[in-house]
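Worksheet for the structure shown next.
The complex appears here without one of its protein chains, the remainder shown in place.
Moving on to chain A:
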Amino acid sequence: MTIVAQVRRLSATAGHAVLVDNVSFDVYAGQVTALVGASGSGKTTSALALLGECGNGVQLTGEVVVGDTTVVDSNGVTAAAAAVRGRVVAYMPQHPGSALNPARRVGATLKELERLHHPGESVAQEAIRAAQLPGDRDTLRRFPHEFSGGQRQRVALAQALTCRPEVLVLDEPSTGLDSVTRLQLANELKDLAGQGFGILLLSHDLDLVRELASHIVVLNAGRVIGDVLPLSIDPPKPGPSTPGKPLLQATKLSASVRPRGRTPILYDVDLTVRSGASVGVVGRSGSGKTTLARCLAGLHERSTGNLLLDGAPLPVLRKRTREQNRRVQYVWQEVRGSFDERRAVDQQVARTAQRLRGLAAEQARAEAVATLARLGVSAMTAARPPSRLSGGELQRAALARAVLAEPDVLICDEITTALDDDGTALVVDLLNELKARGTALVWIGHDLGLVASVTDHVLVLDAGRVVEEGPSARVMTEPRHELTQRLVRAARLGREPEPPPKLPTPPFDTADPRSEPRR
C-alpha cells in the first residue's frame, strides 16, 4: 500500500479556539480513507490542510506530506504548498456544480489545467471519459449553465481528474442526491479508487462510508475519537397503528407548473390517510413528491382534483380557516428560510401554539422547550437565533413547530435529510407517539428503506405518477415496478446484503453529535 498523503499531529487554531487538535491519518493509493463526523467536527479543515490551505487567521501546525512535498510543518504552511494544488491534491467541494466559472467554456478550463499540470499529454480527454461526459467538440464549447445539475458535477469532477492528482478529496459528495443516484456515485467512486487515485472521503453519510472506505477516521470537535464507525442502529419501526376513519382524502390530484394545466408535474394521484396511520411517498428527486405535499398543504394552487378533510372540502391554504390551518400541518425540506433570522428559535416554535391553539405565551414556551428537548435540541441551543443552529437542529425545530399545533394531519417532507441515525430515531419516536394519539402522518422521502420502515402504506412516485403502492412491508420484499426495485437495491447501500440483519437495538445516546452550532 503506497501512502500518498500523510497527516501527523495536525492542529488548527484561530486565536484561542482550537478547530483541529492533534489529528493524524494517511491516504493510500487506490483506497478510500474516510473522515467521518458531524458538521463542525473539523473534517473540511483537516482535508484542506492537504492543500496547505487554511482560513484567514487560522494557524496550522503539525506535519502534512503529500506526494514528496511537505505542505505543513511546525511553522505552518510551507512555500512548497502552492505547487501541490491540483497536481498532487485535487479537492471537490460540497456542491461542485457551483464551482464552475459561468464565464468560461468547459473545454477552455480543462485545456488550461492540462497545460498547467501535464503539458503535452492528453489528460483532459481521459478525464472527460472517466467522468462519463461526452467529449465531443460541441460539449466542450458549452458554458456551465448549459449543463444540467448532474452534468455540472461531472464537469467539476473532470476538472479535478484532469490534474491527475494522487489524492482526490471529496467533500460530502452524497449531499442532496436521491438514493438511486447515490448508489451510482458509490460505484463510480469505487471505479476511481480502482484506477489508483487515493481518495479522501469526507462524509456524515455512514452508509456510504461503510460501503467504500478501507480506512476510517472518526472526528468529533476537532479530535480523532476512533477508527470504527458507530454501530448502525436498527431501522426505526413504524410503531403500532390503529387506523381509524379516513382523515385526509385526495382524489385525482393533478398539478402543473404553469397556469391552466400547462407543464403538468403531477397526474391523478389518489391518497388516503386514516387517523392513527401513516402513508409514505417515495420517489427520486423531481418525481413530484414535494409537489404532492404542497398540494395537500394547500400551497400549490395550480392543481385540480378533490381534497377532503374529515369529509369536508379542504380549500387552498389562503382560504383555510384557522382551525383548518391547525389541523393540517406541513414540515418541509428547506427549513432555514422558514425561520425569522432575528428571533430566537424557541419563540418561533412556541408561536404556533399561541396562534393556532390560543395558548398563553408562558405555557406555549414551556411546551416548545419540552418538545424540542424530546427531539434532542437543548433549551440553550433553542434560545439562539436560527443562524446559530445546525441544519439538523433547525429541521427538528421545524418539526416541533408543526407538532405544537397539535395537528390531525402532519405532512413531513424529507425531514431527516440532515439528521444522523440518532436524530432520526428521536424524530420517529415522537411521530409514533403522535400516531398513537390519532394523528395521520404523510411521510415523504427518497430513501425507501427508511420510509417503508416507518409507515404502513407506501406510494412510489415516478414522473408525477403513482407507479406502485401497497403495504410497506410488501413493497420492500416484493417490489413490482422497476423503479421500486432500484429503490430497494439503493436502500441496501452500505448495509449487509439482504435481508437486513436484525440486531438488538443498542441503547442509543441522546447526546446528539450534530448539535454543535454551525460556526
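The criterion applied here is as follows: contacts are C-beta pairs under 8 Å (C-beta built on N, C-alpha and C of every residue); 3 or more make two chains touch, one makes a residue touch a chain; residues count from 1.
As a convention for this text, contacts and distances are computed from a predicted model.
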One chain is missing here; what is its name in UniProt, given the choices "ABC transporter permease", "3-oxoacyl-ACP synthase", "Metallopeptidase family M24" or "Benzoyl-CoA-dihydrodiol lyase"? "ABC transporter permease"
Just to verify: which one of A:Val36, A:Ala49 or A:Ala90 makes contact with the chain not shown? A:Ala90
Full-complex contact with the absent chain, from A:Thr2, A:Ser98 or A:Thr242: A:Ser98
For the chain left off this view, which of A:Ala12, A:Val64 or A:Leu113 is in contact with it? A:Leu113
Of A:Val64, A:Cys163, A:Ile199 or A:Val335, which sits in contact with the chain we cannot see? A:Cys163
Where chain A meets the left-out chain, the residues are 51, 53, 82-87, 90-91, 93, 95-96, 98-104, 109, 112-113, 116-117, 143-146, 156, 159-160, 163
